[in-house]
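The following block contains the structure, expressed as structure tokens.
Only a single protein chain was left out; the remaining protein chains are all shown in position.
Entry: chain A
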């Protein structure tokens, strides 16, 4: 597969992945571009990989985690999936989803990445561990901690 073919098939998926991990459209495009740029520079090696897309996604999430470790990194306000609806019903599910999206911003970068890879990318814990260079048990504990934080945030929202 040529680089151009890969980008036209998967480029937008990378921007979407960038958005789900970062919560910011601009940063999502930057992340996709960083990942593609790095992949392009060693494309011969990337396309020989068992799963080139997994390889490029790995570059992207690790680029994001590196970015968040920098001192200059500041979280931009999360973009809203949908504008707030003045009438809570019938769009209850959207409002709930929006709450969950907002709660995701309270997680650490690694927690959020683990959840995205698990529930958006549907990757198993072993693959996630391999992508992030951590143990599968760390993936499980990170996900469990993140889910507990989200559950707590949701409960407190519903109570208040």
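By definition in this document, contacts are C-beta pairs under 8 Å (C-beta built on N, C-alpha and C of every residue); 3 or more make two chains touch, one makes a residue touch a chain; residues count from 1.
Note that contacts and distances are computed from a predicted model.
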item: Chain not displayed: protein name in its UniProt record ("Succinate dehydrogenase / fumarate reductase iron-sulfur subunit", "N-methylglutamate synthase subunit B", "ABC transporter permease" or "Heat shock protein HslJ"); value: "Heat shock protein HslJ"
item: Touch with the omitted chain, as defined above, among A:32, A:61, A:109 or A:129; value: A:32
item: Touch residues of chain A, complete complex, unshown partner; value: 3-4, 7-8, 11-12, 14-17, 19-20, 25, 28-29, 32-33, 36-42, 44, 81-82, 93-94, 96-97, 100-101, 104, 115-116, 119-120, 133, 147, 150-151, 154-155
